[in-house]
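Every protein chain but one is kept in place in this view of the complex.
By letter and in written order, the chains are A, B and C; residue numbering begins at 1 in each of them.
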Amino acid sequence: MMVLATHLAAHALDLVLLVPLLFGFGLALLPSYRVSAALNVLASFLALIGSLLLLVARPKAGEYLQVDDLNIVFIVLNTFVAFTTSIFSATYIAHELETGRLTPAYLRFYHAMFQIMMFGMNLALVANNIGLMWVAVELATLTTVVMVGIYRTPEALEAAWKYFILGSVGIAMALFGTILVYMAARPVIGQGLESMAWTTLIQHVADFDPGLLNVAFVFLLLGYGTKVGLAPLHAWLPDAHAEGPTPISAVLSGLLLNVALYAVLRFKMLLNANPHTIPAGPLMVTMGLISLIFAALMLYRRRDIKRLFGYSSIEHMGIIAFAFGMGGPLANFAGLLHMTMHSLTKSAIFFSVGHVAQVKGTQKIADIKGLSVTHPALGWALAIGVIAIAGLPPFGIFMSEFLIVTSTFARDPLLAVPLVIGLLLGVGALMLRLSGLVFGEPTGRTDPVQASYIPLFAHFALVLIAGIYLPGPLVLWFQHVAHLLG
Amino acid sequence: MTMAVVSELACVGALLALGALAVALARFAAASRLIYGLSFLVTSVACVVAVLALAAPASEIVLPLGLPWMGAHFRVDALTAFFLAVVNFGGAAASFYAIGYGAHEEEPARVLPFYPAFIAGMNLVVLAGDAFAFLLSWEFMSLTSWALVMSHHKDAENRRAGYVYLLMASFGTLCLLLAFGLLAGADGGYVFAQMHAHQLSATLAALVLGLALLGAGSKAGLFPLHVWLPMAHPAAPSHVSALMSGVMTKVAVYAFIRIVFDLVGFPDWWWSVVVLVLGGVTAVMGVLYALMQCDLKRLLAYSTVENIGIIFIGLGLALAFRANHMDGAAALALTGALLHVLNHAVFKSLLFFGAGAVLNATGLKDIEKLGGLIHRMRITSTAFLVGAVAISALPPFNGFVSEWLTFQAVLLSPQIPQWGLKLMVPTAGTMLALAAALAGACFVRGFGVSFLGRARSAAAAEAQEVDRFSLAAMTGLALLCLLLGILPAFAIDGLAPVVQGLVHAQMPRQLGVAWWTVVPIASSRSSYNGLLVFLFIAFSASMAVVFIHQLASRIVRRGPAWDCGTPSASTATQYTAGSFAQPIRRVFGSVVFRAREAVTMPAPGDGRPAVLNVSMTDLPWDVIYDPIRDAVNAATGWLNRLQFMTIRRYLTLVFMTLILLLLVLAIW
Amino acid sequence: MHGFAFDIAHLLAGSLVLVSLLLLYQDRMSALLNVFALHAVLLALSVGWQAHIQDAPHLYVTAAIALIFKAIIIPGGLRRIVKKLGIHREIETVVGIGLTMLAGIALVALAMVVMLRATAGADPLAREDLAFALSIVLLGLLMMVSRRNAVSQVVGFMSLENGLVLAATGAKGMPLVVEISVAFSVLIAFIVIGIFLFRIRERFDTVDIGALDQVGGERG
Partner (left out) sequence: MVNLAGYLVQAGEMALVLALAPAVTGLTRKLKARLLRKKGPPLLQPYLNLIRLMRKDAVLADNASWLFRTAPYAIFAATWVAAALVPTFATGLMFSWSADLIAIIALLGSARFFLALAGLDIGTSFGGIGSSREMMIASLAEPAMIMIVFTLALIAGSTQLSTIAEVMLGGAVNLRVSLALAAVALILVAIAENGRIPIDNPATHLELTMVHEAMVLEYSGRHLAMIEFASSLKLLLYISLIACVFVPWGLAPMGSDLTAYAIGAGSYILKLCAGAALLAVFETMIAKMRVFRVPNFLGAALMLGLLGTLLLFVSGAL
């Protein structure tokens, strides 16, 4: 039995890592975009299976890779959203070919890059080595840069360029932080891989030089925080969301931000475990609040629907950073829940926005009106999505915001005030846009919806259920992780 | 003993299922009748169950929903049962009305699914026994009603109304969220029973009061948080307006009572000053605004604001008494407030139904274009008249009883020791009296201009009486206005367990008194018997009629109106709603609305008509909301430049952040 | 022996900081590229010296990359770009050179304060190296934000990266150093000769990022 379990576990990691890598190279060679779209779904599905297997049979932590209670949450979420996105993408991307925005060659490239990107993200999550994680995040970033620029319009190139430059600086800062962590670890643990492995770092971190850890954390927070999209490091995010293909926007918001956040969290855990360092929480709380209020205000003047939701992602990353920064079992639980719900909801929103952009032939908010008249299902789906992302019940984000606000207010009332103001500003902006998008006299084109609704409604169903009912095991699991996060 | 809560939850479930069913059926013509009919059945059952549960002991169940470590608590106690009864009564009346009225809906798919869900949401708010379930239901209620407000979304005004509504609702929810956060404490004791046991310091308790006033008050329509109400309530279909005005505002009152009377613990005396000031200002401002409106439904919505003010005056009095351990007096004031909750639900629903009927028959909401409807819509106009008299707090109808009880409570207040209250209570009494008197003027104007006189437009001249269901619903409510007015003792005794649970005292039992007279304290002090007054009036009036018709003349001749000898055929010569309001606008408006009149008088011999322009400002908008909007606008405009910077500047931001953090490290 | 090794490393790292400051001082494109080549050469020397004293032969690879790639190929490529695109010879600065230099010196001071406070317990070699590396990183960033031309920004980024490599090689026994330096070189290659710069050239007549941004984002 044990043997089988370990066997399975070994293959599970293969599924999560090797499948995307192999398919990534394989897809680059396939000429037919239909087949490659299907294979893309298949690969994502296999990765999902792998991550689910990891749930039941977890391999032992190795030198380079590990699966523990924390990252398994991210892995499952990552592979699940990747799977639904691949389904959406398969039905969506054909339309891009019809309208001539993409050529078959680029489509081939797109599918290959999709899997490479998944490989990068999964690797970053399962890496047991801060250096490997850094490499993996860089890989994921580079692939998404390419994806963002794939339409090769001036705007897309500009967005990609901006993303690339800011991302590179972020990467550089993260690397510096990583080196510093190693420097801090080496005198205690000794030279070599051991000094870069999470599993050993966390055991010995109490003896590390706190000063070095402090500097390291500043660089890591800014470096990976750039990827998370925390203000004022966010500048790449809205444009990258707006100009890339919609499935990529969904993946960016739903996954890549989480991966970067995961890295920040890992280092925060390190810092927390050393009693002499500066508290990491207040830093994250501050950046979270700045991001929240800034993004909420930025939402008001958006004219591009995808950029709008890009800013909304910044807002939510701010909330999540705030929650994790507050710490404590309740806030951490809320942060995890919020992150999960945001991934599901935001990717679903991007699915529906993708539909909208296709049926209306535009991303300009001013040109999209009265969707609920012309496309009732789509219009209401978008409404549900915006309502859910605005933190209104009965959807999951409401639950996490409830926990964050109430727990904050009981502990530190003054912090809750800007939090609440930010939330209210966000709701105000989103609802303002919603009533324009979904209601009123319709204008413009009214093409039929072509892509699949299934991923969209699957996400909504999950978010709705989570808003009302969280299954016990999931709660225990999250609570455990929240406890780990301290 | 969980029968009550289980059956209420079953009703909620049934309503939610109806909502889902409506999504599927909305395209069929018969769906409207089916859904409203079933909603009527379900809410009727729920109402009966709630009434039966009034005197029953509290029951609670925990469902494995909501926050996983505590589940979703639902409980029925006396307070809950009373509000459940109000909610479902209003729901049943509106559903019955809508069986007929709903047939005229242009896009039933935008109303039918949300309607039962909205009622379910209101029920859930009242049933909720923990903060999470409460807020979830609260916001669900807001959302479904928002969807209903947006059902006529092609009108830009309605979209704006929906937006303002949802924003204010979110604001309220966040305030309540903070209030519950304080009540729950750092350990997250979100269940109401835990909150009840949790002792708060005086400062925190006061903070909870403030947040509850903001949160519940924004939903109820307390001045100056009421701004959304007169926009959103009229925007919805009329039966939904009735629910929003008549019932949803009561759910907000419930939230306030639940938090301030139940959860937060013993009140400080000055709390009542705050509540009384807000209540008084709300009542007077609400009715003054109502007096200036020309849109019938807007007028009714503002009148809702007024009545919420009256209810809060009652609640403020109850708080004042409770803080001074005058439990009997607190019971009286609270009974008055709760009775007004019930009464307002009845007559405001009735009035909105009437407004809906008028809208249906004429397509008009502007009373300046109506007139003479009493000839063509006899039943509607009679029912509306009853509602108008009742809401003006005139005997023998129900509105008077609750205001009378509140006056009686005011008269008990000299024993209160605090100076602040000594000054505030009589002032609140004056405000109440002023509001009542102005309400009379308001409804003379509202009813008189729209139903009496001559038709001011072709649509009004050709109005047809509405369908039987609508008429039956209105007639039923009108009868209830009368019944509650002449037999209030039944309602007061029914409220006894509710009041007992909140202030640990109750009014003396009324049904034992001869003729079911209402005797709040002692018969030598004050008493009122609506039944006798009604019988007296009926008797004297019929005596007079019989006497004159038998002994003097009974002949009627018809002729043209005399009008001081200069009758005019033009219907434009009638007094308009605007001119009717002019004296009051001059008296109060110059201060409250900064109303200014400008007359453009053409020179003698010039054939052009003279023009009177009235400019009024809306204080809360001018003082609070517009500045906030401008501030947000300015902030967004300023921040928006960040979207258009060069990459180098973005990098500078990153660089500055890095330097800042390093400096923090260097200094730390 | 230790003292000598330390002195050499110190000298090299210190010169790197100095050259970074020199980079800030340049106001002509060709001079800038030359100074950058010098920067890269110094880095290669420093890394080579580390390889020698740490007895870590794989670091020679890094040193070689630094020498060949950064000191020769990239400056050469950039010179070609400058010539081909007809970029202004002058470097447009945001604030004056003097002010930038002052800021640079302040940054070096800041880096010293932060690092020397932080690494009080670490061994001196690593400690000095880290302080210098941080200075170089900060100076590189300063260069990126205080120059308007894309080429000088790229140079700033590369000097930043040199600081990183210095830090990584100074960290005794750090695994994956070579891999990381290779990965970084790829990144830079992307930036310098990659498709973006090429496309940007194709669509806009200048590689000035400022001009690129004019198109930008959401207008209207």
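Worth pointing out:
Criterion: contacts are C-beta pairs under 8 Å (C-beta built on N, C-alpha and C of every residue); 3 or more make two chains touch, one makes a residue touch a chain.
Just so it is clear, the model here is predicted, and its values are computed rather than measured.
Remark: the absent chain touches shown chains B in the intact complex.
From the options B:A441, B:A473, B:A496 or B:L658, the residue with contact to the unseen chain in the full assembly is B:A441.
Among B:R27, B:H325 or B:R558, only B:R558 touches the chain that is left out of the view.
Here the missing chain is touched by one residue of B:S523, B:T600, B:S615 or B:N633, and it is B:S523. From the set B:S392, B:S470 or B:T652, the residue in touch with the chain omitted from the display is B:S392, counting the whole complex.
Residue B:V545 is the one among B:L511, B:V545, B:M601 or B:L663 that touches the chain not shown. By the touch criterion stated above, the residues of subunit B touching the omitted chain are 371-372, 374-375, 378, 385, 389, 392-395, 400, 404, 407-408, 410-411, 413-414, 419, 422-423, 425-427, 429-430, 433-434, 436-438, 440-441, 443-445, 447-449, 452-454, 515, 517, 523-529, 532-533, 536-541, 544-545, 548, 551-553, 555-564, 567, 571, 573-576, 579-584, 586-587.
Operating definition for what follows: only the chains that are shown with their structure count from here on.
Pairwise, the chains sharing the most contacting C-beta pairs are A-B. Per-chain CA centroids place subunit A at a distance of 44 Å from subunit B. The centroid of the Cα atoms in subunit A and the matching centroid in subunit C are 31 Å apart. For subunit B, residues touching at least two other chains, in rising order: 643, 645, 647, 651, 654, 658, 662, 665. With touch defined as above, residues shared between interfaces to two or more other chains in subunit C number as follows: 114, 117-118, 141, 144, 209, 212-213, 216-218. Interface of subunit A with subunit C (complex): residues 129, 131-132, 134-135, 138, 142, 149, 152, 154-155, 157-158, 160-161, 164-165, 168-169, 171-173, 175-176, 179-180, 182-183, 186-187, 190-193, 195-196, 209, 211-212, 214-215, 239, 242, 302-304, 307.
Across the complex, subunit B meets subunit A through its residues 64-69, 109-110, 131-132, 135-136, 139-140, 142-143, 150, 153-154, 156, 159, 162-163, 166-167, 170-171, 174, 177-178, 180-182, 184-186, 188, 190, 207, 632-633, 635-637, 639-640, 642-643, 645, 647, 650-651, 653-654, 656-658, 661-662, 664-665, 668.
Touching subunit A in their complex are the following residues of subunit C: 114-115, 117-123, 126, 130, 133-134, 137, 141, 144, 157, 160-161, 163-164, 167-168, 171-176, 179-180, 183-184, 187, 190-191, 196, 199-200, 203, 209, 212-213, 215-218, 220.
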